[in-house]
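Note that one protein chain of the assembly has been removed; the remaining protein chains are unaltered in position.
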Amino acid sequence: MTQLPGLLDIEAIRKDFPLLDRVVHDGKKIVYLDNAATSQKPRQVLDALNEYYEQHNANVHRGVHVLAEEATALYEGARDKVAAFINAPSRNEVIFTKNASESLNLVANMLGWADEPYRVDRDTEIAITEMEHHSNIVPWQLLSQRTGAKLKWFGLTDDGRLDLSNIEEVITEQTKIVSFTLVSNIMGTVNPVDAIVRRAQEVGALVLIDASQAAPHMPLDVQALGADFVAFTGHKMCGPTGIGVLWGRQELLEDLPPFLGGGEMIETVSMHSSTYAPAPHKFEAGTPPIAQAVGLGAAVDYLTAIGMDKIAAHEHAITEYAVKRLLEVPDLRIIGPTTAEDRGAAISFVLGDIHPHDVGQVLDEQGIAVRVGHHCARPVCLRYGIPATTRASFYLYSSPAEVDALIDGLEHVRNFFG
Amino acid sequence: MTQLPGLLDIEAIRKDFPLLDRVVHDGKKIVYLDNAATSQKPRQVLDALNEYYEQHNANVHRGVHVLAEEATALYEGARDKVAAFINAPSRNEVIFTKNASESLNLVANMLGWADEPYRVDRDTEIAITEMEHHSNIVPWQLLSQRTGAKLKWFGLTDDGRLDLSNIEEVITEQTKIVSFTLVSNIMGTVNPVDAIVRRAQEVGALVLIDASQAAPHMPLDVQALGADFVAFTGHKMCGPTGIGVLWGRQELLEDLPPFLGGGEMIETVSMHSSTYAPAPHKFEAGTPPIAQAVGLGAAVDYLTAIGMDKIAAHEHAITEYAVKRLLEVPDLRIIGPTTAEDRGAAISFVLGDIHPHDVGQVLDEQGIAVRVGHHCARPVCLRYGIPATTRASFYLYSSPAEVDALIDGLEHVRNFFG
Amino acid sequence: MKLDSMYQELILDHYKHPHGRGLREGDAEVHHVNPTCGDEITLRVKYDGETLTDVSYEGQGCSISQASASVLNELLVGKELSEARKIQGVFLELMQSKGKVEPDEEMEEVLEDAVAFAGVSKYPARVKCALLSWMAWKDATAQVLGDAERKTA
Partner (left out) sequence: MKLDSMYQELILDHYKHPHGRGLREGDAEVHHVNPTCGDEITLRVKYDGETLTDVSYEGQGCSISQASASVLNELLVGKELSEARKIQGVFLELMQSKGKVEPDEEMEEVLEDAVAFAGVSKYPARVKCALLSWMAWKDATAQVLGDAERKTA
């Protein structure tokens, strides 16, 4: 078996993930390389969910009975865990949403309804990038259509990096918000946060970082990032579906208006008017995803116990190996950085003129799960003049043997359509 | 043991709910009477969640690999189940949200951004009622503040029913939307749908029904209701937290604009503009609560196998018994209907001048879980001049013995503060 | 191998040697996309009274969507509208069968080469690929007829 420096004890880790034992297509053990879409869940997370439902399930915040107190303690305890995981200055800056998309829309809507100095309107601008996930494009298109604000974006270089050469035109004195992804979900590119944050601060724009592809894979320190908001999603980081996070600076969360209205987010309600609870509850209308927050808390414990730096090192080693081996495959072109430097563990490629759908189908038949399509980042495909890509993406349980299986699988694809 | 006509086989049913075996406060088996806040979950639902995560977990809609196909089939299969459960004319009319609150906010936001003839603006009116849950008040207050539309509401009679005497002033030619709860979460009142729908149709207003307290407890037929939208929440009907439903008529879902933007809800995206997928996906931005939808599907199967009519009959019998016994308690005043007719299984009351917090605390010590407070329906408390109520609420697994335990518990409360 | 049930020889043939590809003059043009994968097709139809005289198309997509457009061209061009509609209906039925319809002789007579797609119906994610051109054809035809059917595609 291939040995690489910096790998985790993969065998031990894989035992925690029941799905990795899954057998598909008449006896083939799954090779799960679709981690950028969603991760598998360790036993520890499933146990936390079951224990919550079997022992403590109740609605939170409004009860004096013992179950309600336990459920509240578990739910709010999960907030503490997430706050620690991202080094938030205060637990009250951690808002639970249903996914990263809701987190991103939440910021867009806050700013659309905000008073000055935050208000986005027809005299202002919004800046994003061409490598954003649709969930960080469409909310801004909607906001721009609905307020008249101008939407601008950074383009991409030929090797899959942000083109910051015109940063002073993209981020101007009119810019109210700059929103960009820390790690591209389609190309794996890790973006230069400092340069963008510096320019945004220069002009007084707020910064929202989409950390959906970063939080699962590397240490995340919201204070070090220097952003105003950071969004990510639970299901990609060993957590359940149905839970996302928005971190925001306390003063902003105090000043900005609520988005969804309902139970939990109020201080007092009369038919004539209502006042709102302080953050984070102001932004959590209705019964929150309680079990899912508890599950995310367990996921964060799991990842922390292994160590985010170790996970990053593991993935770096796997990515380096995978990039090297992929570049050996004839007719294969990587879309995105072709080294493992400043890149995450999602690698997109095209294989000659074989359509990614066909690549993915033939790989699937061999038990290899990759994602094909535009990966909710169609502008990247347009930019590079391709209809779609095949994407292999790795995580803490990925092994060099799985990279080898992918390479063999691609050989098979080439033969099939050869 | 008290025998009542129409009861379900409670012993058998209780075996399905692991939490009902929970023991609290040194050996007291829990008496869970907080079902209007959230229900407990049967083993069958927990099994469905575990099986999903252990065998089929993948992101939906975008993959050709076998896990993605299975996850998609399970997620979309849950939509079929929910559609059948509420007798929706089409599965495409069923939108998955994170909870009822999001469903209600979704409608309010659709109408705020809609074109004519749906658009809510300063020349139009919104009608709700004084017995709404905060989640069906605050979204309309926000919409009214943000658009200038006038918010009106039906008041309440002394016995906890809607006062429809001024229906022609509350719902007028200017009314664009009428939103009301089918069953009150604080008083249990079942509202007269026909009369309100008829008047709304007369003036061409849309109707949104909040069925959060109805869907778990009685057969729900969206076609028979005659509404345009129906909202409810999974966690109150044996499903997981983190999942809600909005049903809406297909033509409306086609015409109305999206709310949250992101992955899944698009047809095609470029940096300059995007087009949207048809409903329901148009309203489901980002990775949906996949496991939670699957869990809700299992909950719907569970309830259907028992029979919603049988569940309604069971709860009716329990409610009748509980109302009778509660009225025997000295100094106890029921807030809401004092018979079991046209009422659900949530019963609010005040006990002399003992504050509900104190009532709830002493009941809790005996293992009896009730809810105390304003139950996210503060206007009802204001209306009846009380700070809060104690609420006992029943479900398919509630037994007459639990009613007896509550009555004994209240005796204890009276002695304690006597 | 199960995969062979999808990638029939005949489908791969059509993929490698598509019929009628390219855009020619037509009475109506539509542009359809498959949102799940970004596949696109631009398709034109030409009618001479009741007869479909040409279907021309251009686009990008996987083997299934490309082959399906080629088969459509081969099968429908020259047919009367009513006949073409019938074929489209049967093809749709087959594709939505989730692998449960075993094409019988009658179906084979109607669908000719298109029965080769029976195996694709087992792969829900690929059914849309196979249907892309057929939905586009239906839409373009509706446009020509200016009828109200358009939105049901």
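Residue numbering begins at 1 within each chain, and the chains themselves are lettered A, B and C in the order written.
Just so we're on the same page, a residue touches a chain if its C-beta (ideal position, glycine included) is under 8 Å from a C-beta of that chain, and two chains touch if they have at least 3 such contacts.
This is a predicted model, so every value here is computed, not measured.
Within the whole complex, touches from the chain that is not shown fall on A, B.
Of the options A:Asp9, A:Asp47, A:Glu267 or A:Asp342, the residue whose C-beta touches the omitted chain is A:Glu267. Although one chain is not drawn, the whole complex shows that of A:Leu8, A:Val24, A:Ala68 or A:Val170 it is A:Ala68 that touches it.
Here one chain is not drawn; of B:His374, B:Arg391 or B:Arg414, the residue touching it is B:His374. In the full complex, chain B makes contact with the omitted chain through residues 25-26, 355-358, 361-362, 365, 372-374, 378, 381, 387-388, 416-417. Think of the hidden chain as still there; on chain A it touches residues 61-64, 68-69, 72-73, 266-268, 277.
One rule holds for everything that comes next: only the chains that are shown with their structure count from here on.
Chain centres here are Cα averages; for chain A and chain C they lie 37 Å apart.
Chain centres here are Cα means. That of chain A falls 31 Å from that of chain B. Residues of chain A in contact with at least two other chains: 25, 357, 361, 372-373, 378.
In chain C, the residues touching two or more other chains are 36-38, 123, 126.
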